[in-house]
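A single protein chain has been omitted from the complex, and every remaining protein chain is retained in its original position.
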């Protein structure tokens, strides 16, 4: 256990929360290195992220318990020294998977990657090169339920904290999504809510847009409707054929997915209804 | 009549077009200052914009006629020395109107502005200050048809080449839109096709997007479905309330509408189906 | 006096600051609506901006005084209900001036504008239209000192809190700059520190850059060296002549200057050495 912690707090707003929290932290002997706070005016809820040093997660949980009770607060205390366990799921396209593993190996993503899972065998050699276990779980329309059961058991066995859908082209069942609520990050290759569904770059070309985008979001039962974590765009022109949009989009997908995963791993995201608070 | 011209050409693609056109221009004694060309792979059509100096529009039309016939070409010869006549329509919000008139007075937009029309009296003093005639055409649900008839007659009397809907919040009838096909530019305050319809910034806030956008497009009978000329976006966060989105969007609206109007006035846009070719 | 306040705090970092501040605010009966905090790792200084409601500036100053003393803290308590008094200085170019007054009239900038000052007579009519007093203070190389003396006395008489150099092309003396330390905002038409000095767009064209930028900064004795508040850029290409860079740059200048002025007026900026902390 380290002497650093990140607190993620949310509760109905009222007077005295900041003072109550600051006193509780002070009582642990910890120092607030960074704090950011937000009040959502439509729901009247208070959100806060606090970086503490000089106190253990245990001590913080103990001292925060009465504060949380007093304010009806959800209080997550995370130990930044304990890296999250992340499973990466991919289909045939390599760009997001390669990029994530590259960043991970370069030390950019503070995580363990106990398993990469794919419905295709293509990335076995690369994962081997990267030193990450690879599970090939093929799927056909007939074996979909079985494959997902196996997928679920691999995730469970690997004690996964976060599932990253790195262009994994299979739809997960509501049950599996529910089991990892707010812990499955998907990259959708359009600027949601524009162009939901299949082949968004082709839809975008057909419509003649001048900017295309991508969206990283938490997966929910309703496809393409989950809370958005990050989005970004790139300009296109009449010169760009659908395959150019696909290529330009790939660069966006890798960068935006990596940003979203990094924000999650650094405990910067709170979900509120269909929206996210992403602290900087 | 000046000794410069812009040619906008489109036809089915086949061998020899470029040579045929270049020879016709050479025969007029003109020099090609700039040329850009595009072949749309899905329709197989050829598009070209050519800047010529040293030849009159008359001479170019004469020499291009047989070329156009030979290739089944639509050939528009525009005289850049003859500024287009532009009507600007606005409702209560001033930002796009003020910005356009400011650019016009600074010499950025090569146009005459014979009239500004609004369903509100608010901008009369400003237009007076700018030296532009102002017509206040109030409208109620009951007088909508009459008001549009008057609007149409003002546009006709002003011999308008281009109509700019600078946040004009009234829907034009299909008849009026048809009369100015590809000559009405609207600014829609969302990143089309996301958030069609009313209050797009509020829709965007509700959905929790991380980027908002705006769209300049030619008006068609189907609202928000016309060919897109330009789009742009700005990042937003959980900190932004709907009114912040409105404010951030205003800056985008003025800039993107101005870019679209400028591209139209410089004869850079060709419409093909629902899409545009916008030469640089 | 309103029941809202903004606190801008800075001091050497140590344990207990957040708790001390939060308790002092709680003791006034106020509620923290928003708080953001930053520790600069190179200087080891703590910075915080706090939005309080339900407490007066007076009460906050009283309760914060012992906290400030204890931590060696600089504590500014600002009343957001008291709009700052802003002087806008411009030369011949109108775009930044027009834009700022337009935003001000649209309610975007919470300020009073007691005077616009220019070394040219050009904007008198526009300021009159906007209802803002206009002072024409012409200048020649021979009268520079006298003109600045008059300028200083106009600023003093107007009890100005902030001076905005909206493309004011005269260099202010170190004395005048020192009198309004961290309260003079300039817009420089390059991406500092690239292209310091005269005609930066022409320098940029000559160098063949593919992106141009602008910089809003606080004025200091060393020209173009002051703490940077905001910067932004736009892509350019070989097609852009110097005059195109000037035109594209104008749009950036207006937007970036307006953002910087707005951040200052909302008490979001703290200066530390040559750098700024700009809270979101």
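All chains are identified by letter, namely A, B and C, in their written order; residue positions are counted from 1 within each chain.
By our rule, contacts are C-beta pairs under 8 Å (C-beta built on N, C-alpha and C of every residue); 3 or more make two chains touch, one makes a residue touch a chain.
Note that the structure is a prediction, hence the values are computed from the model and not measured.
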| item | value |
| --- | --- |
| Partner chains on view for the chain not depicted | A, B, C |
| Residue of B:26, B:65 or B:156 in touch with the missing chain, whole complex considered | B:26 |
| Chain C residues that touch the omitted chain in the full complex | 38, 40-41, 191-195, 206-211, 213, 227-233, 237-239, 241, 273-278 |
| Hidden partner interface residues of chain B, rising order | 13-19, 21-23, 25-26, 29-39, 54, 280 |
| For chain A, residues in touch with the removed chain | 94-95, 98, 102, 106, 108, 125-126, 129, 237, 239, 247, 251, 255, 280 |
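Everything that follows uses one rule, which is that only the chains that are shown with their structure count from here on.
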| item | value |
| --- | --- |
| Chain whose Cα centroid lies at the greatest distance from that of chain A | B |
| Between chain B and chain A, distance of the C-alpha-averaged centres to the nearest whole Å | 41 |
| Shared interface positions of chain B, touching two or more other chains | 237, 239 |
